[in-house]
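Following: one structure in structure tokens, then a few remarks.
With one protein chain removed, the remaining protein chains of the complex are shown where they sit.
Naming follows writing order (A, B and C), and every chain is counted from residue 1.
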Amino acid sequence: MIIVLKPQATEQHAEELLERISALGLRPLHMPGTERVVLGALGDERVLERLHLDSHPMVESVQRVLAPYKLVSREMHPHDTVVSLGGLDVGGSRFSVVAGPCAVESYEQMSVTARAVRDAGAGALRGGAYKPRTSPYSFQGLGREGLEILAQVAREVGLPAVTEVVEVADVELVDRYADAFQAGARNMQNFRLLRALGQSRKPVVLKRGMAAKVEDLLTAAEYILAEGNPNVILCERGIQTFETATRNTLDLSAVPLIKQRSHLPVLVDPSHGTGIRELVAPMAKAAVACGADGILVEVHHRPEEALSDGQQSLYPDQFTAMMRELGPFVAAAGMTLT
Amino acid sequence: MIIVLKPQATEQHAEELLERISALGLRPLHMPGTERVVLGALGDERVLERLHLDSHPMVESVQRVLAPYKLVSREMHPHDTVVSLGGLDVGGSRFSVVAGPCAVESYEQMSVTARAVRDAGAGALRGGAYKPRTSPYSFQGLGREGLEILAQVAREVGLPAVTEVVEVADVELVDRYADAFQAGARNMQNFRLLRALGQSRKPVVLKRGMAAKVEDLLTAAEYILAEGNPNVILCERGIQTFETATRNTLDLSAVPLIKQRSHLPVLVDPSHGTGIRELVAPMAKAAVACGADGILVEVHHRPEEALSDGQQSLYPDQFTAMMRELGPFVAAAGMTLT
Amino acid sequence: MIIVLKPQATEQHAEELLERISALGLRPLHMPGTERVVLGALGDERVLERLHLDSHPMVESVQRVLAPYKLVSREMHPHDTVVSLGGLDVGGSRFSVVAGPCAVESYEQMSVTARAVRDAGAGALRGGAYKPRTSPYSFQGLGREGLEILAQVAREVGLPAVTEVVEVADVELVDRYADAFQAGARNMQNFRLLRALGQSRKPVVLKRGMAAKVEDLLTAAEYILAEGNPNVILCERGIQTFETATRNTLDLSAVPLIKQRSHLPVLVDPSHGTGIRELVAPMAKAAVACGADGILVEVHHRPEEALSDGQQSLYPDQFTAMMRELGPFVAAAGMTLT
Partner (left out) sequence: MIIVLKPQATEQHAEELLERISALGLRPLHMPGTERVVLGALGDERVLERLHLDSHPMVESVQRVLAPYKLVSREMHPHDTVVSLGGLDVGGSRFSVVAGPCAVESYEQMSVTARAVRDAGAGALRGGAYKPRTSPYSFQGLGREGLEILAQVAREVGLPAVTEVVEVADVELVDRYADAFQAGARNMQNFRLLRALGQSRKPVVLKRGMAAKVEDLLTAAEYILAEGNPNVILCERGIQTFETATRNTLDLSAVPLIKQRSHLPVLVDPSHGTGIRELVAPMAKAAVACGADGILVEVHHRPEEALSDGQQSLYPDQFTAMMRELGPFVAAAGMTLT
């Protein structure tokens, strides 16, 4: 429920109302705006009727939020949210490019790749230390050692680092090394993990699950915001369809749809979204054009030797070329690239 | 099978080889290029071994076309095909915008809408006279009367007209009124219709079926080319997935994928692809950015009164605004809009 | 709209009401039941208000049919429909087995296979003369010659014949040779073909399209019934999903769902539904168990030489074994097999 106060309502009126909301067992929200104060009440909205807010002298209007997500919805928060990812503003006027290898494999690999993507204009570094792999016999990531390498290289090249966390027990450790958490597609509905990330204040890049509707993604994000962490960045990375020529089907229409329904910034991952190196640049340009706030791209200094996702990783030269090609499209979108 | 002749091969060598291919019961293809002549042989390729082409003195190389489509493949025809749609070159450097209402409803509706889209820069007019509708109780199109209105309005505004044909028996009639046929998503695998369209030389806009893989689309196009009509324009219009927020899931990655595999031009239909008016412009821009040759867009002078697809049709003003917004993206792609 | 008459209403009351419905431009339906007469009115139901049927002395109740399909719905026709397919009652207490090769290839092939399936207890023979094939270079069926072979063999073995029709222009010819039409998955929304089949009185086996919801299937069937042909048999044959181990995903839950919503009989095609010979028998048994009225099965006397669908065709011995295994399940369902 959204409660818009009248212009003449004071801070005291707001607090008094919040206390009454709280007393009913609902969760009170305080959203002071530039023109007027908006209050929220989360929970079983039927009990609110007892407060007769409609006829309260300081209340201008009361609206129900129909979507299953509340804090995530644009109704609750009409302005775009900008999330600071270790200094890189995601959701602002700079098109954010987060680049790096799928997995951290060695210091040398990270270092060479990180320098290349930074020099080409990337705003943040990615690299996985914990890799959720389909087969138990595949490379599962370097774990803590991978986190150490990532953090060291990120510091050396001067970029913030994003890395995946797959398990509640690892949240604290990952927090120590990374500037942002990534919750992967397979964990989009790992609600315990989402709650744990909600208790941090670090940004969370939440990837859409392979079978998740846009509404499911937004409702999953609500788990994180409901715990108190407003720094969520959504990421479209392809859904499972009958098409087999591409690894997944990148659903770019999700971008403007999310922008309509939510205030959170949105990235696109054209690497996982297509699974094919040659499609990464065209889909990155399309991401710019449809309104995404940035991209998440896999780059590897030697893709043919990558321990995972080699065929979708760009060579550093290709990344540089892609950044150059992105330029005019980013400008057409009224944004800047670096 | 593709047979590349040596530079010194003469026209006579080519003809002699084509006759021998023909004598084996295969279909011979003659593809003279600027640098050297390429021959093709379609059918059961095993019998070709009898010709020992590998050791023929005028043959440089012999390659199998592995894809199920042959004439459609880029291997057979490395250069982009440009299809002239009543004067509008689709596949060239102009980004083609085909616009108009879902269905022809009246002279007034067509006339008002057609003038609006022409003035905003559309290159061709669309409008259906035969509407394949899910329910037998829905408006099924005006039939011949609709074709007459479409042709008259197209003449008046000076735009070529594209319209759907749903049945072999209608091909001749539609041919008399339209500058290009459209084979709809539901008829993508109506192979008898495709063959009939292959016997025309008018352009065919072939829309991807809702459950069709990119390979299925390309193989369906092969039906048309195999009958002798090279003027095929492919169209991505969304596939059926589990996502319900949009009418279909627009698979933009199909655009660069098709460009890799085929020489045919590709349009994108963001209206059917999303089913939501507000998503049309962002997805049109994304279509430009990922390499499409144009778009097919539904515009209606009074969408709220449209007999079909009202909620995905743009108001004329919205179309004009979209064209303006497309400008910088079309320029970024190195193309022109009007 | 369904109009239930009071017990005391006479035939004359019914006729008078039907005329008034007709006079409003609606399509009148007369559905005399054992206990009372039910009338129907199809079309724009709002004009019906003018008749004030609610207060008519002989009308007990008036209900709207909410589904987009009317004649197909169980609300309009509460009792199960039994369709006579050349003597085989589909929808009755016998579990109908329609078997034969994918395509008619030769007299010998049809003859050997037909005798085998008849001896094992099949109730009807299938075989395609027109094959909608993905590639233009694949075997497309024998056409009229195939129809002749099918009809001759069917007569010789004493089974009714079902065969696919893919084009309006062929309906008359196919009608001369077959006891029932099949409208294939790719033509489920070829509405012109459905209308043409609706003008016949021969049974139509309507297969669910690969991307069609159950509601789409029922609404497609409405096209046939709305033209006056009540003899429609629905067929679940698998839908397109992300699973690649099977050719399609056989959606058996469609069977009880259709039974809930419609009075039409339902067959299951476990051959196309799975694409894998070894899965045919288990899924045939499951079809019995979930309430299907029969199955459509591909059998070939030499599957390894079949011109199409070899890997999903049963050997005659396997068909015989499957029929034996089906026995106890058919009995458990309270039905008979032969």
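Here is the rule we use: a contact is a pair of C-beta atoms (placed from the backbone, for glycine too) under 8 Å apart; a residue touches a chain by one contact, two chains touch by 3 or more.
Since we're looking at a predicted model, the values are computed, not measured.
K.L.:
Who does the absent chain touch among those shown?
P.N.:
A, B, C
K.L.:
Of C:158, C:228 or C:256, which residue touches the hidden chain?
P.N.:
Going through C:158, C:228 or C:256 one by one, C:256 is the residue touching the chain not shown.
K.L.:
Pick from C:42, C:72, C:154 or C:239: which residue touches the chain that isn't shown?
P.N.:
Per the contact definition at the top, the residue touching the missing chain is C:239.
K.L.:
Which one, A:115, A:186 or A:277, makes contact with the chain that was left out?
P.N.:
Of the listed residues, the one touching the omitted chain is A:186.
K.L.:
Tell me which of C:283, C:322 or C:337 is the one touching the absent chain.
P.N.:
Hidden-chain contact among the options goes to C:283.
K.L.:
Mind pulling the chain C residues that touch the left-out chain?
P.N.:
Against the missing chain, chain C presents residues 211, 213-215, 239, 241-246, 249-257, 260, 273-274, 276, 278-279, 282-283, 285-291, 328-329, 331-333.
K.L.:
Which parts of chain B are in contact with the chain that was left out?
P.N.:
Residue positions of chain B that touch the missing chain: 240-242, 244.
K.L.:
Residue by residue, what part of chain A touches the chain that was omitted?
P.N.:
The missing chain touches chain A at positions 42-43, 68-70, 132-137, 140, 166-169, 186-187, 189-192, 195, 209-211, 216, 219-220, 222-223, 226, 239-240.
Everything that follows uses one rule, which is that only the chains that are shown with their structure count from here on.
K.L.:
State, to the nearest whole Å, the distance from the C-alpha centre of chain B to the C-alpha centre of chain C.
P.N.:
34
K.L.:
Rounded to a whole Å, what is the gap between the Cα centroids of chain A and chain C?
P.N.:
Chain centres of chain A and chain C, defined by C-alpha means, are spaced 49 Å apart.
K.L.:
Please output the residue numbers of chain B that touch at least 2 other chains, ranges allowed.
P.N.:
Answer for chain B, listing residues that touch two or more other chains: 211, 239.
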